[in-house]
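Our next item is chain A:
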Amino acid sequence: MAIDFLYPEYEIKRDRDKCICCRVCERQCANEAHWYDAELEMMMCDSAKCVNCHRCVSLCPTRALKIVKTDHTFKENANWTGEHIAEIYRQAGTGGVLLSSMGNPKKYPIYWDKMLINASQVTNPPIDPLREPMETKVFLGAKPGKVEFNSKGEIKNNLPPQLKLEVPIMFSAMSYGSISYNAHESLARAAKELGTFYNTGEGGLHEDFYKYGANTIVQVASGRFGVHKDYLNAGAAIEIKMGQGAKPGIGGHLPGIKVREDISRTRMIPEGSDAISPAPHHDIYSIEDLRQLVYSLKEASDYKKPVIVKIAAVHNVAAIASGIARGGADIIAIDGYRGGTGAAPTRIRDNVGIPIELALAAVDQRLREEGIRNNVSIVVGGSIRSSADVVKAIALGADAVYIATSALMALGCHLCRSCQKGNCNWGIATQRPELVRRLNPDIGYKRLVNLVTAWNHEIKEIMGGMGINSIESLRGNRLMLRGIGLTEKELSILGIKHAGE
Partner candidate 1 sequence: MSKYVIIGNSAAAIGCVEGIRQVDQKGEITLIASEPHHTYSRPLISYLLYGKTDEQRMKYRPNDFYKKNKVTKRLGETVTEIDKKQKTVTLKSGEKIQYEKLLVATGSNPFVPPMEGLENVKNRFSFMTLDDAKALDKTLKKDTKALVVGAGLIGLKCVEGILDKVATVDVVDLADRILPSILDETGSDLVKKFLESKGVKFHLKDSVEKFEKDKVVLKSKKTVDFDVVVIAVGVRPNISLVKDIDGKCHRAIITNNKCETSIKDIYAAGDCTESADCATGDMKVMALLPNAYMQGETAGINMAGGTKLYENAIPMNAIGFFGYHMITAGDYVGQTYEALDGENYKKLFYKDNRLMGFIMIGDVMRAGIYTSLIKNKTDLTTIDFELIKEKPQLMAFSKKKRSEFLAK
Partner candidate 2 sequence: MKRIYVNEKWCLGCHLCEYYCAFANSGKDSMVKALKNVTINPRIRIEERGGISFAVSCRHCEEPLCTKSCITGALSVNDGVIQIDKDKCVGCYTCILTCPYGAIVPSETGAIQKCELCMNNSSGTPACVAGCPNKAIVFEEK
C-alpha cells in the first residue's frame, strides 16, 4: 500500500462508558467513519473518513461522541504550516486542483467586527420596539428621481417594479443541484412565511416550486441552465449572475453525478452530464452588452419584474457597479469574498476578491457621488453572520442583505466544508435520496423562519437604541458606525469615523 502522508485533521472521540452501541452514528455517517464490530461488541471508527460534520455527535442519544482537532503536529514552523504541508502532500498524491466549499475560512480582517454601532443617550431618546412601531420593511428597485405628469396634467405612475421585503434579509442564490430539493423547499416556504425572497441560483426552478413564485428570484447565469420564458416569469425578480464571491472569475461546476433525473429536467441538460457554467457570459463583454441582457430580460418579463445584477466584490467593484446602475439594472447584488459555494478551487476561494464591507462602502459612495444611488438598490452578501452584521451593512449603505451560509446553518449545516463530496450528512448539499430525506422541510422551514424572525427582533432592538424607527433612516447612515482599530485608509474607504471621534 502506498504511504499515506496525511494524518486525520480531526479525531472521533467515543466515551466507551456512555456508548450503548445503538449504531446511530454508523447509520447516519455517509462517509462510513463508524462501524460496529460484532466480535468485539463495540463501535469502531476511522477518523480519516470523518469530515467533522457533527451528524453523529448530534444524534448520539447518550452524548458519547465528540470530534476534536488532532494534537498530532508537524514540527513547528511559522512559515510551513501544517495546512500548507498537508495540501502539498494531497496535491503531490493526486495531481489535482484542490477543491473546497463554503466560504473563505482564512484569517483575513473581518471589518464587521471592527465597527461599532451608536446608541442614543439623553439628547435623542431611544425607542422601545416593544412599545412603539418599528419599520423593517424594505422596497428594492429603482426609485424615480422626479414626478412626471401626462398631457392632462395628471401624475404619471413612473415607479419601476419593486420587491417588497417584510425584513431586510433575503436568501441568496443556491442552485437546485448544489443543494437538495428539501433545502429548496425549506427556503421557499420560509421566504413565503417571512414575506421575503429566496433565489433559485443558476439551476432553474423545479416544477414543484412554481407555486412559491411570488417569493422567488429566478437567476440567469452564464450556463443559462433551466432558463426559459415561463421560468423568467415565474419569479418576482430576475437576477443576472455575473460573479460569485467565493469564486470570482470562474463559473459554477456541478458534477454529473449530482445531475439526477429531477435536476436534469430542471436544468434542461442530459442526466449525468457535468453542468459547467462558463467563466464569462459569452454574450457579455461590456456594460453595453450587459445592458442588452438586462433589457432582453425586462422585455421577456414585460417590464414587470426588477432585474438584479449580481457581481463578486473585486478590486474595481465601484466602477463596475456604476456601469451596472447605468446599464439599467434595478438592483445590484454584491457578493463578498467570504461568500459560500458548493465547490470552488481552494486557491481561488481563499485568495480572490475583497471584503464585502469595503466593497459596499466603495459602491455606495461612488453611486452617491455620481448621483445615481437612487437608480438602484444595493443588496450585499458574503458572510452576514448576525443581525449586527445586517445593521452595519445597512448603515454602510445597503438596502438589504442576502444570507445563505447562515440559512444553511439554520437547516443543520455544521460548516464541515465538504459539500463538493456530495455526501452531506445533513441532507443539504447532496442529491443522494437517502441523505436528502434527512432534511424534513417541515422542520427546516420553521428553523429558517425562527432565525430570520429572531434577527429581525434584534435589528429593531438595535435600531431602537439608536433612536431610529425605520430601516430606511438607517440606510447609509454611517454616522451610526465607528471604526475600532482601523487605519486612516480603512476608515476613509468605509467612510466612518474612528471610535472616540
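Following the convention adopted for this analysis, a contact is a pair of C-beta atoms (placed from the backbone, for glycine too) under 8 Å apart; a residue touches a chain by one contact, two chains touch by 3 or more; residues count from 1.
How these were chosen: all candidates are chains of the complex that A comes from, given by their letters.
Since the structure is predicted, the reported quantities are computational estimates derived from the model, not experimental observations.
Which member of 1 or 2 touches chain A in this complex comes down to candidate 2.
Interface residues of chain A facing candidate 2 in the complex, by the touch rule stated above, are 17-18, 20, 22-24, 27-28, 58-59, 61-62, 433-434, 437-438, 440, 442-443.
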